[in-house]
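Heads up, the thing below is written out as structure tokens.
Here the complex is missing a single protein chain, while all its other protein chains stay put.
The block that comes next holds chain A.
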Amino acid sequence: MASHADLLNAGRWDDEWKSAHERIDQAGYGDLVASAYRQRGPELADIVGLEPVLRLGRAVSEFAIRTDKRTTSILPDSAVAVAELLYRPDAVIEWLLIVENAAKAAPSAVVVLLENSAKILDRVDLAGFKAFVSMGLAIGRRHPERQAAFFKMEDPEARRFFDVEEGADRYAALQGTLRPYLRAVWGIEPPMQVAAPDMPEPMRRRVGFGGGGIRMPPSFAGFDGEESRRIYRAAVAHVGAHHHYTEQLFPVGALKPFQLAVISVIEDARVERLAIRELPGLAELWLPFHVAKPGGPPLATALLARLARALIDGDYRDPDGWIEKGRTLFEQAADFDLSDQSLSRTIGGLLGNDLGQMRIRFDAKGYVVQPAYRDDNIGIWDFGDAAEPAIEMQDIVEGARVEQQQRDDGKPDDEAEDINDSEAVGKVSLNRDASEGILVARYPEYDYLVRKDRTEWCSVREHRVPEKPADAIILAEKAHADISSKLANMIRAARTGRTERLRRQADGDVIDMDACIDAAISSRMNVAPDFRVYSRYERRSRDLSVLILLDVSNSTDDAVQGGSRKVLDVERVSTALLSSTIAGLGDKFALAAFCSDTREDVRYFRIKDFAEPYDLRTKMRLAGLDSGMSTRLGTAIRHAAEDLSRQRSYRRLLLVVTDGEPSDIDVDDERYLVEDARVAVHSVNQKGIDTFCVALGSDAPSYADRIFGRKGATTVTRVEQLPSHLPAIFHRLTR
């Protein structure tokens, strides 16, 4: 390939390169830096030409000011390595801009980024690199100590990033269908979670279960496309079979690892045989993964895989006596009664002893169950108290929610944290301090700088709302009697003013006399009469679900301008008045509030669910709301929309009441959360959910319009007017 430097006007190169490196030489950055630039500059020019070299000169100065000599001296090396990958001058310049930016934000960690730039760019494109750096910088704001590990691609979150970017996280693409699949086949739906990036590799390669959930590998190596779908299905169907037929955990007792492995193979075969008896098609699902064959080194792993095959595949023949013995014992038991799980222990025990006498090496540490769809077998063993829990579920609880139930004595039930599915594998224990909230979901967040979602970036925790005496709300409702009576009129009008008389209909309850006479006249005149001679009354029915989402961030603690009441108090009263209106109209509605304390803790408070009545308890919860924390609007919108999307109404409306621009303590860029919220609103709208924002305060229009669109937001400048405005806004929206 012709070098760029050759093609350059030799004179221009000489002049400009000379002045550039002389500037660096004389700037006093030290010899290390100056010689690195002098040496690498021409090499870089050879690959991508003069422009990036000159730009590199400026970047060197920038680095010298922001960081230390060592970091600065690495920059030219790094630039050459990157140029060899990117090959385009503009791309190299773009890369320089990104690392310069990183040097400003994270002067101490940027050296790691420089060292790893080429490695990162080997895996993702430049846009991916930018997104990666942006995530790293965001993490560094809260956890500077994690930043270096992140840039080294060792931090769990960095690994997850690459899993997703490289499409390695195949589970992510399949989870939407695996859950209903497991439910359809076995009628269970335990929480499923992909193995965390920081788990030991063997755990990431096989399915595991226990602790009330299923741990899924991010992908099965060597299985692509349709194969990958099949193995995931085979895997969950196998776990379902355990759930169905392995009724008790096997006590580990004094059993040795290889004995555990043999007994597990028998138990796997037992539950699969039973499952196939129930659902014959499962044989076809599992069999193709059994490919072990005689031959090969006499390793325990290979023998176990062959045994597994011999027990499921009736056509398979194995010359090995031990395997034949296993098959005979198992078939004898199968002809008799397979439902007794102790036979796995018995047969497995016998075979295990034989295996011990055969002196075949068993590497317990490196043992990975074969075939790949089978779980790691840990879930069927009881290790007693001493061992660590079989499975470390990341503590997300899908389908869980904080529910507040009333006990007969009228006190809120403290044990009422339920997950929806009590029939899940075992029981998920949620005996955790309620003040922490329950992690219920993770949502992506949109990074407008790189125009990409950050996957599973924000965690939503549902917190319980304390119930406090609602006297203040009830008093306030009375104080706003004028509004209440206006609202009552409005309701009456909305309810009764809606029957319409439709005339000249082809079909109806009563005859429309005028039309009838016209038709009679027509027919006497021998003109074809209009037969639409009926009229009927029709009531237009409302079919609406609305979720009102209140911002209770710290700023709502401020007093209303020129008054003594707090913003939150006004929100409370307004919501109470609006709620009576909606309840009066008979629309379905829910109330929720949110605030946030970094992306790890977006707090969501359910005040009233759709199914609950609007009553004193709801008001008590409304009274129990407290101001605090920040406003991570986008995530709250995504979570509320999840709820709303389950409603079956013709129209679904998300009404957000907020008093300030989205913000959070782990975000410096003012625009970032605004843009994320805008994207969240957009995606929610695409799901067929309408959004509307009531922004409080005088600075509201700028951000509210940006997020919700000009027609999707209204501003209430004088907050004290909210009680009368809010129901009117609602009425206008839903007319």
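Keep this in mind: a residue touches a chain if its C-beta (ideal position, glycine included) is under 8 Å from a C-beta of that chain, and two chains touch if they have at least 3 such contacts; residues count from 1.
Keep this in mind: contacts and distances are computed from a predicted model.
J.: When you check the chain that is not on display against UniProt, which of "Protein-arginine kinase activator protein McsA", "Vacuolar type H+-transporting ATPase subunit I", "ABC transporter ATP-binding protein" or "Nitric oxide reductase NorQ protein" does it turn out to be?
T.: For the chain not displayed, UniProt's protein name is "Nitric oxide reductase NorQ protein".
J.: Identify the residue among A:S19, A:Q39, A:T177 or A:N353 that touches the chain left out of the display.
T.: Of the candidates A:S19, A:Q39, A:T177 or A:N353, A:T177 is in touch with the missing chain.
J.: From the listed residues A:P280, A:G295 or A:G366, report the one that touches the chain absent from this view.
T.: A:P280
J.: Return the single residue from A:G213, A:G326, A:G352 or A:G508 that touches the missing chain.
T.: Missing-chain contact among the listed residues: A:G508.
J.: Pick out which of A:Y29, A:F129, A:Y171 or A:W186 touches the chain that's been left out of the picture.
T.: Spelled out, the listed residue whose C-beta touches the missing chain is A:W186.
J.: Tell me which stretches of chain A touch the chain missing from the display.
T.: 176-181, 183-187, 189, 229, 233, 237, 278-282, 284-285, 507-511, 516, 519-520, 523, 531, 533-534, 536, 539, 541, 543, 586, 588, 648
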